[in-house]
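The structure appears below as structure tokens.
Of the protein chains in this complex, all but one are displayed in their positions.
Right after this comes chain A.
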């Protein structure tokens, strides 16, 4: 773990800066600021001096010991439910391993070609070409392995988000009570800052890639749930009525009417989830998740602007490619001017060529 531990080097750099002279501080304007911040943070932490309660300054002392409660609760949960959380980790771990192995086993150039073809099929030739260019740049700047790690983390997270999110969204759409219960939960999940997830996840799941996926799932799942719910609820009432009048049971209603009609909205949700997942995978580098995020974090820590830039650009390229590819999933083939998906892209080309022969 030491190799991927982001704290090891930054800490030493920081102490170096703190111990350095005024001259070096001038050339490094962040050093002093970091020092001052650290000081105030420390003093804010030590608040156990007893002062008599006064209305003039009621918050001098902690009135509600939330910090203690949470600590007690979390340590209780950690003490008693460890096996349960390990159980959750297992499928995520397995999937992540599989995806990671698959991505890293494919030779880079073949991967570039495959992604290019996929992008071409999904979103057209232009996106396909830019995907190839983008991926080539990623490899050329030396971020290929990290990109693959990040990609496998994101793909795994989004996979689980869909597995969890779409059924939950369907449940919300079918029952108003479920929707009422879920809505505040989703609101909380979305308003909670990304950093705040990290602590409990570290306590419950430890550090590394798998907890990183867990925290990404929690952070990224709300949009796909919300938009699945919305998409199904937006299916026109007269189509529901028509399906009912022809004797549709609830399963047929869902799979033959509601889901197909809600698909563009659900896919917009998947797209949003993917984008959130990507941003969280980067933040999750703080709990020792590898990939492009770690490059950025290390770059910040070591004030290595080159490393941070490579990581940052890598994330941006990956984000744009994934966004373009999934955005077009929301449209059906006819909106793109063809009747069926297989009439366009590389598949369409192959079909056309084989037909000619």
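One rule holds in what follows: a contact is a pair of C-beta atoms (placed from the backbone, for glycine too) under 8 Å apart; a residue touches a chain by one contact, two chains touch by 3 or more; residues count from 1.
We take it that contacts and distances are computed from a predicted model.
**Q** Since a chain is absent, check the UniProt entry for it and pick the matching name: "NADH-quinone oxidoreductase subunit K", "Quaternary amine transport ATP-binding protein", "Heme exporter protein C" or "GntR family transcriptional regulator".
**A** Per the UniProt record, the undisplayed chain of the complex is "Quaternary amine transport ATP-binding protein".
**Q** One chain is left out of this view; which of A:82, A:256 or A:352 touches it in the full complex?
**A** A:256
**Q** Per the definition of touch given earlier, which of A:54, A:80, A:191 or A:245 contacts the omitted chain?
**A** A:245
**Q** Which parts of chain A face the unshown chain closely enough to count as touching?
**A** Interface with the chain not displayed, on the chain A side: 236, 238-239, 241-249, 252, 256-257, 260-261, 332, 334.
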